[in-house]
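Only one protein chain is missing from this complex, and each of the others stays in its spot.
Lettered A and B in written order, each chain numbered from 1.
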Amino acid sequence: MKTIMIVDDANTVRTYHRMIVASAQRQVEEAENGVEALEKAMGKQIDLFMVDVNMPKMDGYRLCQEIRRDDALNQVPIIMISTESQAGDATKAFDCGANFYMTKPVDGTTLNDMVSLMLGEE
Amino acid sequence: MSELLDTFIGESRENLESASQELITLQTNGYDAKAVDTIFRDIHTIKGSSDLFDIKPLTRLAHASEDLLDCLRASEIPFSDELGDVLLESFDQISTFFDELEAGTHQLSQWEGVSAELAGRLRNFMNTTDAPSGNEATQPVENAVEAPAGIAAPVAALPETAANWLSSMSDTARLTLFFKSQESTRLHYFHYTPDADCFFRGEDPFNVSLATPGFITHTITRKSHVEGPEDVFLCHLDILLLSSADWDSLSSHFAYYEGQYEHTQISAEQVYQQCAPLISQILNEEEVETLAQALENEGPEQIARICNFVCASTNPDSAVWQFCAGIERLTENPAMLSAFCQCLFATPDTAQTEETPVADDVSEESIAEAAPTQPAESEGLSENALAMLKQQETVLIRLIDGRGNQGALASINLIVSRILNLDIVDRTPEDLLRVIASEGEQNDSQEAPDATDIQAPAVADTEAPVASEQAAAIDDVSASANKPVAEATQAEPAEAKPEPVSETSAKPAERQVPRTLKVNQEKIDYLMDLVGELTVAKNSLPYLARQAEEDGGSRKLSKQIKSHFTIVNRLTEELQSAVLQIRMVPVSHVFQRYPRLVRDLARKLNKKIELEMQGEDTEFDKNLIESLSEPLIHLLRNSIDHGIEAPADRLAAGKNESGCIQLIATPQDDNVVIEIRDDGKGIDPAKIKMLAYQKGVITESQLESINDEEALQLIFAPGFSTSEQVSDLSGRGVGMDAVKTMVTQAGGHIEMQSEVGKGTQFRLVLPQTMSVNRVMMFEVNEQMFGVSMDSVVETVKVRPDEIQQIKNHQVLVIRDKLVPLHDLREYLGFELQTQNVEEQSILVVNTGNGDMGLVIDKFHEGIDVIQKPLEGVMAGYSHFSGTALLGDGRVLLIVNVPELLSCR
Partner (left out) sequence: MPIIYKQKVAVLDGNCEVDLAEELDAWLAENPKRQLNLKSLTHAHTAIYQVMIKHGISVSVWPADDQDWHWLKVAIDSKLYDEETNP
């Protein structure tokens, strides 16, 4: 059983993404911002992060950096999902430690595929 | 989905409520940046979530509100009560929408009108009207897989009209457009189709187009359907327009012409794709070869220098000139230049671009349509998997460049292993790139990759300009192709920008057993610097030894130091020599381009020419090779262009139909001699004389007096070769004086011999290695001399009365030390100065025997020179340690002070 953590300040978006990625083999955790995400991830086995950029308290970029700094979490893949779509944003996401960058609204099939790949599912 | 909708409405109502409250407070208490920010975030969330549902009027209204709030928080527009009222009205309307949605009484067609009207009013505050027909977003959204320019995601196709236009453009126009797109990253393309009766509305389409902000270029086309073709007052034409301005200004400019145009945003990558064949072709031109290499390996200054050079010797109307001028301008912005280079040398996804389903109009493409579909045969990796790999590649490249987040390496390892079904191993970024690259090559060639078996391609196409630099380089380093991954990780990781020390890339057969190492050139240069410093540092040892003896009274210690110094000295010299040897490469490195060059040029001119090369193994310093290459190319060109005659002429002259050019390299002492000989028609001294006279290089009397030999040498004179010697190839004469300058600046010289009807020979003598010394220049009797900077202590100017006499010697007291003075005029054999000068210039040096002052005329600056030892007759004169050539052609004699002073 793999655990995915969805981090986004909009309930609707979290619900939407959950609907896309949840399955019998996957469990979904949610957090509203970076701080909450890190708190909830403590002591748990997280297999994938899906991170929004614009969030209060701690934004997506910062969260990525914190995840990469953490010994327990740093090998966990991160998909960054953002409303922005400017040339530098993907680069910035990568530099903060994200593995993949997508813009909203995401295509369900693509997102699910990417999640599957990152979780190493057959 | 209704669960989601409920969640959406529930959450959004909260946000709306909070936003409205804040807004009312704002209106009461006045502008507050924080409050505006909060309101923006609330609406931003609503808009973002509303995108998930296909409720256009709702999204449109939310979007307009969001944009307006964004302008407010960026302080682009002032807050006013009026503005606040319209916002509140919009919020209320959105709330009403929610009510109807919940009750199931919504009617989208009615919503359209209401939404459009409100949105319009909102946008009025921003002085923009709504985005044109068909576009929801003001900023058209790119593919879901967003990636940095040119590297990862496949590029969408341009609209057909745009693509046709671009391909019909002249080369120079396309290049101009290309460079503009590099500067602006995004261009806007308009297909402006004015209504046939627009003149009656007072519209003037051509001028609207010409007045567009950021106007780059436009073109006129016929309308697809023409009514009343004879009526001059109907508009029969359409306009295709490109602009570099931002969307806000553009939408504002076209505000009144809604419905009469289609807009598409075009990215720099898309323009590049249109220009790629042309650019590729230009980069393959001989004149641009050094530039192509420089773009891969060198920094902006060097690139600019080369561009300058190429521009100076090519036709300004040619695409090559245009290209180089454009690149030169780009060098002023290193970030842009590097993005451009990345674009050039990244793996063009030619195979993948064709497979990806492509939307006709990027602007109308929603994210859903952008999702790459799975290829029918799923033997290889899926499109998504490849896209994921490409993104990992991007991250890795940034990591290696030192810009990424090192902490990400573990996750990348994980992902790559999972996608490729490998064991999870702690690989370095370079290894990961190799693994990804070999996978990518497999997919390109459409072989069915066995996921568990990583194979480097059997025959590495090491010359393919298409192959990614990293991939090719890293492939070379690893031993064999069939070993499992674990072993491969132990292979030496190559640097991000490897520079082949010897030509491993030219010998595919040896790839299996590498006998050579690829080493980053910077490391060698650093090593050279260290050796240089060591050389200087060791020089103070004898001096210190003496100090130990004199001050410390320890003769034994002094002796020991001196004896060790001998050892250190020898080792240092050997070290210097060994490092220099590392930098030596055979001239074949440079020569190997020439056969093709000659063949192509000969063919262009319909001449038959054979190129014979000898001595390709002769070795040469890597740094000097480039300074060799340009003059040689010019000489070869001249030979082909002006030297070798057309086949018919040759036969008529009793020669072979095929002309012969010999290129011979021979080592000679510390030099390399390179000869270019042709059996062409030779250079006619009489013609040269006439030309020189016409150009004002020689006077009329010289015209008479100069003999043939001297006449020939005139071709090296500055100002000689200009447009008169127009070459069919480059449109302008190639400067022999430029060639001569290049050769002399490299520390060599050039000779020429020619016989009319028989042929011409050029002989270049260049030093095999570069030894650069720093000397301080000074002037005595209006002649320039130099002295090694190592020995210079300081420079002083004193009044004559400060100089004292002690027992027939002149001395100077500097900080309580007695410094004996020596008048260099005397030692150099010049007349002594008789006039009184106000102040004397004194160069204080120390060559191990204490300080001494050299009285000279004038100081000059310190420079780096290539010092050559005296040769021939002068070799015996020890008071000069060598000579160097200054940039202006003067010879600098470098003084060996102790020797000079010891001989009277």
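Please note the rule applied: a contact is a pair of C-beta atoms (placed from the backbone, for glycine too) under 8 Å apart; a residue touches a chain by one contact, two chains touch by 3 or more.
Only a predicted model underlies this, so the values are computations on that prediction, with no experimental measurement involved.
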{"item": "Contacts of the hidden chain among displayed chains", "value": "B"}
{"item": "Residue of B:Ser2, B:Asn29, B:Thr105 or B:Asn207 in touch with the missing chain, whole complex considered", "value": "B:Asn207"}
{"item": "Identified contact with the non-displayed chain, of B:Thr217, B:Gln281, B:Gln761 or B:Gln810", "value": "B:Thr217"}
{"item": "Contacting the left-out chain in the complete assembly, out of B:Leu88, B:Leu237 or B:Leu828", "value": "B:Leu237"}
{"item": "Sites on chain B contacted by the missing partner chain, in the whole complex", "value": "194, 199, 204-207, 217-222, 229, 232-233, 235-237"}
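The definition used in the following text is that only the chains that are shown with their structure count from here on.
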{"item": "Mean-CA-position distance for chain B and chain A (Å)", "value": "37"}
{"item": "Chain A residues touching chain B - in the complex, by the definition given at the top", "value": "9-13, 15-16, 19, 54, 56, 64-65, 67-69, 74-78, 83, 85, 87, 89-91, 94-107, 109-110, 113-114, 117-120"}
{"item": "For the chain B and chain A complex, residues of the former touching the latter", "value": "3-4, 7-8, 10-12, 41, 44-45, 48-49, 51-52, 139, 141-142, 144-149, 185, 367-368, 370-372, 382, 384-385, 388, 391-392, 394-395, 398, 403-408, 410-415, 417-419"}
